[in-house]
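Comments concern the structure below.
Only one protein chain is missing; all other protein chains are in place.
So, chain A:
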Amino acid sequence: MASVLRFRKLCYVESAVKCTSVGYESFEIDEKLDEKEEDVLSANNFALEINKKRKQPKRQPKEWRCLDSCCWIIGYLCTTWWLLLFFYHCLPVTLLRVPELPGPGVRLKREGLTALHPVVLVPGIVTGGLELWEGRPCADGLFRKRLWGGGSFTQIFKRPLCLLEHLSLHYETGLDPQGIRVRAVPGLVGADYFAPGYFVWAVLIENLAKIGYEGKNLHMAAYDWRLSFQNTEIRDHALTRLKSKIELMYISNGYKKVVAVPHSMGVIYFLHFLKWVETPPPMGGGGGPGWCAKHIKAVMNIGPAFLGVPKAVSNLFSAEGKDVSYIRAMAPGVFDSEILGLQTFERVMRMARTWDSIVSLLPKGGEVIWGNMDRSPEEGHVCDFSKKSHSKTSLTTNNVNNSDVKRGFLVKDLANYGRIISFGKPASVLHSSKLPTADSKEFLRTSTSENFNNFSCGEAWTEYDEMSRQSIQNVAADKAYTTTTLLDLLRFVAPKMMRRAEAHFSHGIAENLDDPKYNHYKYWSNPLETKLSDAPDMEIYCMYGVGIPTERSYVYKLSPNSRCKSIPYQIDNSVHGEDGSCLKGGVYFADGDESVPVLSAGFMCAKGWRGRTRFNPSGIATYIREYRHKPPTSLMEGRGIESGSHVDIMGNFALIEDIMRVAAGATGDEIGGDQIHSDIIKMSERINLGL
């Protein structure tokens, strides 16, 4: 850069000397040649004199110029930088500190709140750190270093394939592969920050500490979030440890019951725990039927995924979920580039499919909850919120050039949320009678003929490789899938994964909860197939953000068939609805916290468990606390103190205040009972579930 500039300047000087355009031209030619060809150049009469003048003084600086000005610049920058850094460190700490908004902790301390009930934090999926305990040679030197979360993800960049290998589980068993042990990072550090500066629990912890919480009455129930819930007990005794920790805190804090604060998937993990702990030993924890009543004051679910999230579907189906795992958050940087060759998505998908826990997030309750082909509980939901919160341009520039779609349908462009996956936009809007019936039996009849393609695809094996082209087409043929048929679909496209995972999770609705089969652990994490424990004094809170468009159903298309790009389906990004429609980029949005739709987060507290129902025989009190999303007003606020999005809500001051008040002894009624902004009550009423 500098040298080019310099050259131009020289030219300018020379031409000034010569004052003739001819000379200038010849000089330019000379410049392109090397010094050694001076003799040749000397033939040029016009330029001879100038060359002599130029070359001799230039010989010495020429060695300088090129590299040295670079050095000079870098040296200059470094010096300035160091100086600034030095000043920065010399400054008193208080001067530079951004005047932090006094969190609710300080205020509540002034009000006189002190730590009363011990608090257990249960992190959700992907936010917990994982560290290596035993690995292949490629992971040398990473012993007890974090592979996931916490530190920087530098290792992903350094040895991506190695990391993927270590983070994957065994495809058949869902446990450790041979010779690899990756374990959850224990303690508060396990999930306080996901990445440096990206808090998860840190803000809550800090505020709790203000009123006197510390290691002895604050516990992070870290578990390996990749495993199915029962497997965390089988492999790591995570549930036993949690039980023992809760009992210890209960005793050592003067027999004060524990307040549990699960987040995201941690909510259903804790639900599983509550059933597990009261079940007799071989399968459960043997705590006896009164354990929960004795030890737990309240369960404060943050962003609960009680009934699953549609995102999990797209994630499993095509590895495209927007952020059920943060993999996708990092995607623009890493995964879309070609670091891993062309198979990034396949590899990620393969890894994610070995994680049983993602299956736990599939929508539960089937068509009763999530709606069928023609109706859904969110019916009539108007997506005007998306226009407000998002930039106006994105919606107005939607070009409605779907020529193949009839105008008639667009007029009545109400989202059929019930169709969680539709192939092509028509399938998503057509009336059900006009659609080819998606008969689940049909899949079973289709023979999965061997596809010999898979040998050429290297290691990135996903179960799609085993499907024949024909069956891939069959799946797609202009169909729409509801939550029930969706499970059949997944069983068809990934039979091994579903066989493995469905031994641990169930997604139905119980007819008769007294059926002895419901004693099996696979039902424990499904609120629609278990009874809450007999603990009338316990309280259950559903705390979640609203006001952010949340993925609810998808429009898919077949992806252009390339040889090894083996995921045959992808979200049809080109499909957009009209203004006011909830369809954007192939995704139908509903109200929620960006990950969990309101329906999933709120239904159990709003209706399923409200009062004495068959799911809640002892009448445990439930409270809904919704927090309307407000984006941060200024940059200084970081991720906002009023955010309602799935993870950022952990820094929402109102939510933190609620948790602290409950931890300090308040009951649900004292903090104000329900606080509802969304249509959750109306939606719940539309759901026809026997209670």
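Here is the rule we go by: contacts are C-beta pairs under 8 Å (C-beta built on N, C-alpha and C of every residue); 3 or more make two chains touch, one makes a residue touch a chain; residues count from 1.
Keep this in mind: contacts and distances are computed from a predicted model.
**Student:** Name the absent chain as its UniProt record does, using one of the following: "Hexosyltransferase", "phospholipid:diacylglycerol acyltransferase", "39S ribosomal protein L37, mitochondrial" or "Tetraspanin".
**Tutor:** This omitted chain is identified in its UniProt record as "phospholipid:diacylglycerol acyltransferase".
**Student:** Using the touch definition from the top, which of A:L248, A:A477 or A:L691 touches the missing chain?
**Tutor:** A:L248
**Student:** In the complete assembly, which of A:R110, A:H170, A:K216 or A:R469 touches the absent chain?
**Tutor:** The missing chain is touched by A:K216.
**Student:** Which of A:L108, A:V126, A:A191 or A:I205 sits in contact with the chain that's absent?
**Tutor:** Considering all chains, including the one not shown, the answer is A:I205.
**Student:** Suppose we count only contacts with the excluded chain; which residues of chain A make the list?
**Tutor:** 1-2, 5-6, 9-10, 13, 16-17, 53, 56-58, 60-61, 65, 68-82, 85, 89, 93-94, 97, 133-134, 140-141, 143-144, 158, 181, 183-184, 186-189, 192, 205-206, 209-210, 214-216, 236-237, 240-241, 244-245, 247-248, 251-252
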